[in-house]
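Removed from the display is one protein chain of the complex; every other protein chain stays in position.
So that you can tell them apart, the chains are marked A and B in the order they are listed, and the count of residues begins at 1 in each.
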Amino acid sequence: MDKPFAITLDVGSSLANHTGSWRTQRPVYLDRIPPCNSTCPAGENIQGWLYHAESGDYEAAWRVLVEDNPLPAIMGRVCYHPCEGACNRAQVDEAVGINSVERFLGDEALKQGWKLTPPAAESGKRVLIVGAGPSGLSAAYHLRRLGHQVRIVEAGPYAGGMMRFGIPAYRLPRAVLDAEVQRILDLGVQLELNTKVSDIRRTMQEGGYDAAFLAVGAHIAKRAYIPAGAAAHMVDAVSLLRSMEGEEKPMLGRRVVIYGGGNTAIDAARTAKRLGASEAIIVYRRTREKMPAHDFEVAEAMEEGIMIKWLSTIKRMGEGTITVEKMALDDKGFPQPTGEYESLEADSLVLALGQDVDLSLLDGVPGLEKKDGVVQVATNMMTGYPGIFAGGDMVPSERTVTVAVGHGKKAARNIDAWLGGKQYAPAPKHEAATFDLINQWYYADAPKTVRPQLDLVRRQTTFEEVVAGLDVTNALFEARRCLSCGNCFECDNCYGVCPDNAVIKLGRGNRFKFNYDYCKGCGICVSECPCGAIKMVPEPS
Amino acid sequence: MLKQIEGSRAVAEAVALCRPEVICAYPISPQTHIVEALGEMCRTGALPGCEFINVESEFAAMSVAIGASAAGARSYTATASQGLLFMAEAVFNASGLGLPIVMTVANRAIGAPINIWNDHSDSMSMRDCGWIQLFAETNQEALDLHIQAFRLAEELSLPVMVCMDGFILTHAVERVDMPSLEQVRAFLPPYVPRQVLDPAEPVSIGAMVGPEAFMEVRYLAHAKQIQALGLIPEFAADFRKTFGRDSGGLVRAYRCDDAETIVVALGSVVGTIQDVVDEMREGGVKIGVLAIKSFRPFPLVEVREILQHARRVVVLEKTLAVGIGGVMSMNVRMALTQVALKGYTVIAGLGGRPITKASLHRLFADAHADRLEHLTFLDLDRKVVERVLDRERETRRSGPIAENILRDLGVVAARI
Partner (left out) sequence: MAFEQVKFYQTGTFTVGNRLLEPELRSVQADTTRTNSLNSGHRACQGCGEALGARYAIDAAMEATDNQLIAVNATGCLEVFSTPYPETSWQIPWIHSLFGNAAAVATGVAAAMRAKGRETTRVVAQGGDGGTTDIGFGCLSGMFERNDDVLYICYDNGGYMNTGVQRSSATPPAARTATTPAMGPEPGNVFGQGKNLPEIAMAHGIPYVATATVADLRDLEAKVRRAMQIRGARYMHILVPCPLGWGHASADTIRIARLAKETGTFPVFEAECGEVTSRLPIRKRLPVEDYLKPQKRFAHLFGPEPATATLARLQALADRNIRKYALLEET
């Protein structure tokens, strides 16, 4: 073509004009830590595994999940999911059902027989773990994956700790527990049952261990002094729940009173109901708002016919009756006695007043600090004695399975570093993906999927699992409700909305990069990123 | 084939023989008969493969032609007077973009006062728009120039305006020799655009050009017109070979060789002047006439060559450059740089005022005797204008000049 000078131009020639020079600030991609991840006591990369679940790649999702927590099927049942409480989606409609998707993935893994990844190389180090509860199992898993020889010594007859002896089967079927424990053992973790460690230093020395992780749990029920007649039948909740695992089921009678306000009290009450009690009454000294038990568990219990006497303390127990004093909250919210009494008919009283730790195995170990019945640990989970680490209910923290799993992971990483003569340095914390960074417009309205529940009559009479799981379609739906806060999920928005075509799409899984030759720094990509995975920074001068 | 037809019809048939692909039509006297005829030919199939578009204004007419031409279609339109002014912006644009559009301008005066009759004010207003401007003396030449115009336009990638006097030519029924399609095809090759909008080879046409290149762009436009000075006579010669008659060219000199007085003129009035020249020659007056065929580009060399031997030049124009006088005179003067001869500008025939032989006789005789003023208005009613001017000197009065004159003549109601 004979193009007239200056009037007619060759297409695309503006590429010679690098408009990036106009910029005073530039966009950069980043990964922010979503509230679910930052809240998870087990440090799960929740957004990370949901990302794979969203595309239906459940095995990839499960593999990301078990990088942090080897017990997803258990977690999906017993975790109190603080992640959901923090979920940004709760401010749009309802929190993503993270726990239900986790359970789905856990169950799917068991169904499909997915195996955990064995260690790449052996370190030659030996680590002793005392206690086969969630913390010990978690530590064992992580240490094994890091190549260490791991042996768990457990005092009880089964692995699982409080997951077995504290959580009723209607919340955690034992087959699930057994399968997830076995999967860890399959990595080559040794388990020795019915063996109580009474002197940790001797056991370590005899076994040639380079380090130890103690996670013996809190199994000693707290007592309260309640005057009682000789015929009064009183039992503690820990024993009650533990005895459920034995051959002989405990006898509680028709009318059972449970004293306490924690989750254990609820578990005990619901267990009593299932054991045939026509009345199961929880006596708690404060109000529902003040009750430490999780609200959904209280609700489920009440659905099942559990009654709760609020603002009440037990003064004494006689034969078939309990005397209760009414309380009133003072200005500070503490219950104060009122002098008003009433009687409750009761065949037995279950005390659910908390648990203490048996720290006898640490007797004589120098440098340890014990306080409030638990052992103090440094930020690296090491006790005052080098090489001995501790976690779970025996150290100061909230006592949940998930926290325990988190302790196990954290301890494992620190033990690994310690064994190598190094200091474990966790990756620097990313910026938080707060709700204000979310561009809500882009998310479709999609309310949470409700998990089906067992028929009420069967709930009251059997130990079948109360809450069922999601199926493939609704698990996918639920996973896709994730906003992917702070982490690119390849929606192509930045690629599309740039008026200067200054975003390069790198292909599936590889995200995007900026072409700073042309990016003028307008910031539309930042505004229109649904999940807050881009930010503006000053242009380097 | 000889035909006794109206000038407009002759032009329409010639245009049709050039097989344009897009024709834009908007009515304005006196060009309407041309597009009407073309529209009819499109409907009947006499002009096959041509899109005939009834646009909503002259501005749109030229714009549609621009689009069609840029997309590679041979494009044509016709206009006159106000219409040409209304499309002015697009007229400049077509030449700026180098699009070989051919347009007939049926020359007509420009208002106010509104006047539908012939003069050259419209074409002259566009003299610097970058188009080639050819002026026809006769209907035959008007017909012929259109055929040459397409070839010239497409060869240079420049638009060409064929100017023919409104009514005098457009509405005159005369005998013309209409060529055959084969003849036209032999003379006019198919349109191969220099640049074209085509998805197969995309380009951006119509860039914004700043101070760094604008001068060069304008110079190149000028250079193209200079190039046309060579091509116009070449194509006229070629035309003669194909069609056997003289038409077009840059200039046509009549009895100028030994002339002491040479009249320079444009368009159909040349015929009248030629008759007067013949009659004056019989009386022994050495007078000739030079017809300018190509007003743009202006053939400075040819004009100079012919005029330099004369003693005086009379430029007779159908346009008034208000405030100075003649338009063509200035162009002629440019040709006569450093040539010493007397120059007279005569403004004649504005708004269709007849230019009679009698008046021309008087005029040329005066010129030949150097009794003429530098700027003369042929057959101007001195009494009327003097009266208006006198009165205006006495009482300052605004209002339309035309109406005031009519009042003075008693044609409209007495003044208030």
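As a working rule, contacts are C-beta pairs under 8 Å (C-beta built on N, C-alpha and C of every residue); 3 or more make two chains touch, one makes a residue touch a chain.
Please read these numbers as outputs of a predicted model, since none were measured by experiment.
Across B:I116, B:V209 or B:L229, the residue that sits in touch with the chain not pictured is B:V209. In the complete assembly, the contact with the undisplayed chain comes from A:F489, out of A:Y29, A:Y385 or A:F489.
When the whole complex is considered, the residue among B:S8, B:Q31 or B:S63 that touches the unshown chain is B:S63. Contact with the chain not shown here comes from a single listed residue; of B:A90, B:A228 or B:L266, that residue is B:A90.
Within the complete assembly, B:C50 is the residue of B:A37, B:C50, B:C256 or B:L378 that touches the hidden chain. By the touch criterion stated above, the residues of chain A touching the omitted chain are 6, 9-19, 22, 54-55, 441-446, 477, 480-484, 489-493, 495-502, 505, 507-508, 515, 517-518, 520-524, 526-528, 530, 536. Taking the complete complex into account, residues 21-22, 24, 49-51, 53-57, 59-60, 63-73, 75, 89-90, 93, 97, 197-199, 201-210, 212-213 of chain B touch the chain not shown.
Heads up, the rule we're going with is that only the chains that are shown with their structure count from here on.
Inter-chain centre distance (chain A to chain B, centres taken as mean C-alpha positions): 92 Å. Within the complex, the chain A residues that touch chain B are 1-11.
Remark: chain B residues 96-98, 157, 194-196, 201-207, 209, 213-214, 216-217, 220 touch chain A in the complex.
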